[in-house]
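Only one protein chain is missing; all other protein chains are in place.
For reference, chains read A and B in written order, and residue numbers begin at 1 within each chain.
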Amino acid sequence: MSAQGAGATGVPADVRVEVLEFLHHEAELLDDGRLDEWLELLTEDVSYAMPVRLTRERGQEPAVSAEMQFFQDDLATLRLRVRRLRTDFAWAEDPPSRTRHFVANARVAPGPTPDEVDVRCNVLVYRNRGASAASDLISGERRDRLRRVGGAWKLARRVFVPDQATLGVDNLAIFV
Amino acid sequence: MHSIDAVPTDRAAALLDRVRPEQGEVPAFLFSDPEIYRLEMERIFARCWLFVAHESEVPAPGDYVTRSMGEDAVIVARGEDGAIRVMLNVCRHRGMRICRADLGNSSHFRCPYHGFTYKNTGELIGVPFEKELYAGALIKDRMGLLQARVATHAGLVFATFDEGAGTLADYLGPMAWYLDLLAGRAEMEVVGPPHRHELRANWKLPAENFASDAYHTMHTHASIAEIGLTPSATWAKDGYHVAAGNGHGVMIGAPTRRFIFAEALRPVFRRRLAPEQYALLERLAHMPGTVFPNLSFLISAVTLKDRFVSHTELLQWQPKGPDRIDVHSWLLMEKEAPPEVRELSRQAFIVTFGPSGMLAQDDAENFTGITQNSRGPVARRLALNYEMGLGTAAPAAGVGPGQVLEGKYNEANARGFYRRWLELMRGRA
Partner (left out) sequence: MSDATARDGDPVIEVGNEFALVSVRKVRTRNGVRLEIASPRLGHRIQLDALALESLTWQPMETFTRFLQTPFGPLETDGHAAERPDP
């Protein structure tokens, strides 16, 4: 183990702590509906995707579509989505959902440049709306790339791989 | 001999008597009553021609996808002979599901339970230890997978298990002409697998919405105009409302300010379409519709990232109980579409009409809210209002076949949808 505590992952312990803090802070912004602040966490060239998952035989797993996504966004379309949610006509989120993003099992690996890290983590999003006790659960793996921009970590790429082939949600009017 | 089919009880007959499309009355219980639902499965989904796949989903011999026809699971497979077959995904021995993946390629299928083996034509060809165990008495040729009748139009594969149904051409009627604009204007293919998600709503709500309801766009989708995807909240008002026969409905948004498709594809469209069809395509701003009972479609155009882009999609409302739908939505693309058009078109599909789509999100809110309300013992009795345009709409000429009405805001297609629904539910089809 190195003096910085880089360990087997090749990523210094202080960077791992910063990454965890980033993920937890991001989850807080999403769950508190502070979406304008959330947009500030994204790089200008961010790509945000959620591929379609398929049921395939063993050997073809994990069957993740390279051709179709539930989200395929860049900063422009993410801003558009947030702007829409701010209008008086975004019925799907007015009244808003109550969400809780549980972010766990984060593994941090060196990225392609010294200013980047690749992070995989498990995410469970609990979502409840209205008076019903019935809830949505969205489970999946995030494959993120974070980049240090001006001293702060930002999200440069997210691929959220869902665990359901048929999503158990009426809509995806929230972010994962 | 008694039929094992559900027959309408006196109660069901009384329920059906309260469905009065001609008076613009559709009672709320239609959207959650379990007895109505059971009857729909047998009288509508086991009888109508149902969409099962696009040809491009099974392009090569052996390719297959698993799908549903109502609540029946089917395999859509292309045989070694190139023909597409649709078979019940049920082993004839004990009823086990044979194909359990979403898609694959195989010349033969082998049931996981006892190893009964079928050709991908459905013929039973192998039974383990057959000679020893069945003493030659097992009649394999009457144990093939149950075959549906299959027909295609413009690459759209339809199937029915009803031997008594007419041809697909008869079934589609005038709708076939509009499906050419949708899926036959060029050689089309689906892009990747369909989006799938569960919608806690009755299947008829989105089906009638796509067939008939341009009116909701102004309010439900007001956010879309506000963020600049469409020019105004009333963008979907001008055009035509077309009853396309047999409960099918299509709405033509027209005129458009500019051609909504890739310019490079004009010669392809002109070559493949009749002159009247091409003329309408040139004026087209958007086109939602529903092929009765549960295949909807949409050609939509929006301004995304300062670029004007259209996309074409299919949406299927697979019923999974009175208040649940397994939604499938496919992006359809011209094979010859230029790469940059493909990419933007794909993004437009995802950000507007997939489950994360900024229009689809709010539609889902309406469909689930109505379904929840329709369970209330008082609310379920309410006759909901479908009167718009009753006896007042003006016919328009020179557009296309079917009954063409001036203006998109109307509820005539919803009345047509429920008129056809009622005929089938009463068994007079």
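Heads up, the rule we're going with is that a residue touches a chain if its C-beta (ideal position, glycine included) is under 8 Å from a C-beta of that chain, and two chains touch if they have at least 3 such contacts.
Every value quoted in this text rests on a predicted model; they were computed, and no experiment measured them.
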One chain is left out of this view; which of B:Val127, B:Ala165 or B:Ala233 touches it in the full complex? B:Val127
Out of B:Thr117, B:Gln147 or B:Gln403, the sole contact with the unshown chain comes from B:Thr117
Give the residue, chosen from B:Ala101, B:Leu138, B:Ala151 or B:Ala379, that touches the chain omitted from the document. B:Ala101
Which residue numbers on chain B touch the omitted chain? 80, 99-101, 104-110, 115-117, 119, 125-132
Could you pull out which residues of chain A are in touch with the chain that's been left out? 57-60
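The rule is short, and it goes like this: only the chains that are shown with their structure count from here on.
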Chain A and chain B, separation of their C-alpha mean positions in angstrom: 32
Report the residues of chain A in contact with chain B in the complex, numbered from low to high. 50, 52, 54-57, 60, 63, 65-73, 76-77, 80-81, 83-84, 87-93, 165-173
Help me check something: in the complex, which residues belonging to chain B touch chain A? 100-104, 191-201, 219-224, 226-227, 229, 304-305, 326, 331, 346-347, 350-351, 354-356, 358, 360-362, 364-366, 368
